[in-house]
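Have a look at the structure below, then the notes.
This view holds just a subset of the chains, kept in their places.
To keep things simple, chains are lettered A, B, C and D as they appear, and every chain counts its residues starting from 1.
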Amino acid sequence: MRLAHHPAPEGYDVVVIGAPYDGGTSYRPGARFGPRAVRAESVLLHGTGVDRPHATFDLIRAVDAGDIDLSPYDMNAAVADATDRLRHLARHNDALLMIGGDHSLTLAALRAAHERHGPLAVLHLDAHSDTYPPVYGGTFHHGTPFRHALEEGLIAPGALVQAGIRGHTPRVDSLEWARERGVHIVTADQVMEDGVRPVLDALHERAAGLPLYVSVDVDVADPAFAPGTGTPAPGGLSAREVLALVRGVGTLRPVGFDVVEVCPAHDVSGITALLAAEIGAELLHQYARSRKAGGA
Amino acid sequence: MRLAHHPAPEGYDVVVIGAPYDGGTSYRPGARFGPRAVRAESVLLHGTGVDRPHATFDLIRAVDAGDIDLSPYDMNAAVADATDRLRHLARHNDALLMIGGDHSLTLAALRAAHERHGPLAVLHLDAHSDTYPPVYGGTFHHGTPFRHALEEGLIAPGALVQAGIRGHTPRVDSLEWARERGVHIVTADQVMEDGVRPVLDALHERAAGLPLYVSVDVDVADPAFAPGTGTPAPGGLSAREVLALVRGVGTLRPVGFDVVEVCPAHDVSGITALLAAEIGAELLHQYARSRKAGGA
Amino acid sequence: MRLAHHPAPEGYDVVVIGAPYDGGTSYRPGARFGPRAVRAESVLLHGTGVDRPHATFDLIRAVDAGDIDLSPYDMNAAVADATDRLRHLARHNDALLMIGGDHSLTLAALRAAHERHGPLAVLHLDAHSDTYPPVYGGTFHHGTPFRHALEEGLIAPGALVQAGIRGHTPRVDSLEWARERGVHIVTADQVMEDGVRPVLDALHERAAGLPLYVSVDVDVADPAFAPGTGTPAPGGLSAREVLALVRGVGTLRPVGFDVVEVCPAHDVSGITALLAAEIGAELLHQYARSRKAGGA
Amino acid sequence: MRLAHHPAPEGYDVVVIGAPYDGGTSYRPGARFGPRAVRAESVLLHGTGVDRPHATFDLIRAVDAGDIDLSPYDMNAAVADATDRLRHLARHNDALLMIGGDHSLTLAALRAAHERHGPLAVLHLDAHSDTYPPVYGGTFHHGTPFRHALEEGLIAPGALVQAGIRGHTPRVDSLEWARERGVHIVTADQVMEDGVRPVLDALHERAAGLPLYVSVDVDVADPAFAPGTGTPAPGGLSAREVLALVRGVGTLRPVGFDVVEVCPAHDVSGITALLAAEIGAELLHQYARSRKAGGA
């Protein structure tokens, strides 16, 4: 989006930051190049929109802080370093938009948002619940961030809403751990049948009064819309549905965002990176709506 | 569609003509190879269809006139040369189907249709309104054709219906110019919510009694369905919706057509070119319905 | 799906078998590499699923029998050899899941299922009716299997349900032959308008009490969802709709399956092969539901 | 090369004809789309060349006769039909340039050239000797044309020179059949070590006084230069070496040509088709040199 670059910004409304990391990927790696691709495609975006009364960047001050420097070899160090960097940014700016990278670093972003804003409500759009346990010695692999976040108390009770979940899970009972902890799961099939409205209704009910974090794994969209990702799952949402879900958060209190799991090596003419950029732009606009334009 | 080729046809119902030009492209060029790709993919199409009582080419005489010879370097000359060639064809044949090329030459096609048939109704399917002003010294760039057409009086008052509009515009007020001039705009989101029926209803109301021009920019479809285009915009229509919109024009009086903005370098296994070829075939069939089969 | 391999299995519930053949292809060949691609993508699948009470492979015994050895040069020999191999497998195991390969060998699979289970009901998901006559000296080309099957009496009267049919057919009256023989055809447009429910209702009515064969040509999905196929047709179903149709067969009595026409050379990041693998996994699960879990 | 098209040419120096056929392919099919791709890329070629004193098309009359209509399903019929069409063209024109399609139809072209010009010398550039026996019931598969040609007496004794041969053969003794019949084989390694000169020396010695047929399988080039082919073999010639070999035939008496095995589905940015088009253009120029310009 042609934002100015500042490596150590202070006092901004939103700081965009890249997390070029895929050390937590279970299947097709390559998301480390996600931030580069999303930034490249974002030059098409202006921060305006059909029937939007304001341009995003007329309402808020945003800046690009570049990428977090992360070890590709040491997962524990990567999560710790990302946590440090994001917490530092969160102390000096209001909200962060992290461009992944794989989903594992969302844990770091949730920690940073929690430190600044307290227990969070979360809208999590994804094909996978990512509340699974560690495997293969990987404490923080990309199927774990919301498990750790729940265990670390970063999320307010009952305030995690997941939509788009589908497909194969490691075990038959993989979702039970989450449901027992009050996670509200809407499957992709339910979205096909009932539309996006019930998801947003559930979110508004559960997130009322809470600071809201929105995490979008691009694989929530069907592989036709997002082929460039590491663990694609057929039967996903359309791009329109994903964007409609994102558009529903501006009347709440969003305080943190991520768009993750863009894997350019498997992308097609940049459509996945462009969709991720559009989601990011929409998230910024929702932030702008919520803070500066009275939610209109 | 394996049509016969004739460089200077006379007396045909429809003349298909390629416009291998992308000098008006703002982002990813390459649409100059669109006609070649669309023709190549069209060999799969027979002019028949499920539950169609007639084959298109049993009802009408159609011919392929080859490509317009266009300067890749001089935009003003290209628009002028295209206008000359298309007007000449329109004088000696009933309707034209132009295969783009970028959208800028639709102005030439509208001029030709207007010269033969008078003030036009227009169905314009696109992600972008293309009623923007010139920039960068480009009087006729691909975001301008409908602005020029309105200014040149080629379109009857209130008779331009646009559907699929979405995404980022150059300025917040980019659509005001069009709306102030009576353009009826249906956004992509409205199509998701209400379906294609309201678009066709509005068109039938506004185009009644007028000669109808149909212009389809393939980027009206979501990038999943049409990755091979120059300025893709996430959140677009499905191929089925686009085809359903096109299928609704046969009970009006269609007199001119284009399918534009196929950019093969960004296409994927030819799916965009194939979709464009199918749209072209459907447009020919709608023409056949309207003229020869009593609209049935 | 990481199944064990056994070249001559006996006593299994389901035998998966590849048919690396594209000698019956009319347009883009390459489906001979379909089995390899589908198996490769299937490593992502576990036989579990969101809100499934059982894992597929806890309920049934399945095995991979490798590929049928087929001549790429002699169509008649290929169909005969496939028939022999599949009949042999069908005699010693309950159900087969054939991974194509082009659609022509479905005839062999229908013969094998018929020999074991008697006259079949068939759910056929495809863009094309495949009830066309031989052309170019190709008795068994990929547009013919259901014509031969009807002529050979493999399908019970009125028990063939086709969904997703669309696009161009060889002749205006191409579907009449099928309809005259009681084939129930649901077009892709009808699915868009009315959803998948009417297809399943028609199937349950016609297939009640009969052994059911399910044949899925991946081109039933729109080229956006399945670009890797030989004769793509714009305007197809979404992946979610295809999967929803497949999910409806477990309360019937499925006895044979195929997923065909994956052409990896035209695929994009494996999304077509992955969709085919998911369809195959779902078919196995439906079989498991129908036999071992009381259809629940 | 933007040649005029004539479906039934007579009296031309060279007729270009496409053979859209891949029914004889043993591994990756798709060469049926070779003629379309080669023609598309050939628009870059003008028939001129650095340091050529004449433009090809100032010296000779050439025409494009379109494609041979061939069954994709019946190999015997395809070879017979191609033989008929090519013999007919050879009776009414001096030389043919066939654009493949797989290598199997070279047999038909050799038959046609032999009928008009008598026993032939042949320069055969290929990774594979193509003197193998039929397999899988495929009498005329793409590994057999030179075996049949030798058996049918189309090639003068000792006058077949093969260069670029390498890689794996069906059996250890696969080349013995050819060598026993006087075929002169130069391996790809020998070309790397000694250059192209010895190949041309051997050819000039063996082809002196004979009509010369030149058959180029694009897989003679390394997969880096020709990825778009059906049976690629690493360790091949560079494009420069292939072109240098082709440039050496103008001082002999060339009477027939083919460039085969372009498989666009595996090509990369058209480089294989472009190389094939360049080879075709060079062959036409060598013909022109030999006939009209005194070999200069």
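Here, a contact is a pair of C-beta atoms (placed from the backbone, for glycine too) under 8 Å apart; a residue touches a chain by one contact, two chains touch by 3 or more.
Since the model is a prediction, treat every value here as computed from it, not as a measurement.
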Overall number of sequence copies in the complex as this file defines it, 4 displayed: 6
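To be clear about the criterion, only the chains that are shown with their structure count from here on.
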Which listed pair, A-B or C-D, duplicates the contacts of B-C in over half of its pairs: A-B
Interface residue identity across copies chain A, chain B - same or different by half: different
Farthest chain (mean CA position) relative to chain D: A
Inter-chain centre distance, chain A versus chain C - centres from mean C-alpha coordinates, in Å: 38
Inter-chain centre distance, chain B versus chain D - centres from mean C-alpha coordinates, in Å: 43
Where chain A touches two or more other chains at once, by residue number: 222, 224-225, 238, 268
For the chain B and chain C complex, residues of the former touching the latter: 44-55, 58, 222, 224-225, 238-240, 243-244, 268-269, 271, 274-275, 278, 281
In the complex, chain C residues that touch chain B: 27, 165-172, 174-175, 187-189, 192, 222-225, 227-228, 231-236, 238, 266-268
List of chain D residues in touch with chain C within their complex: 22-26, 28-30, 32-33, 71-75, 77, 136-138, 141, 265-266
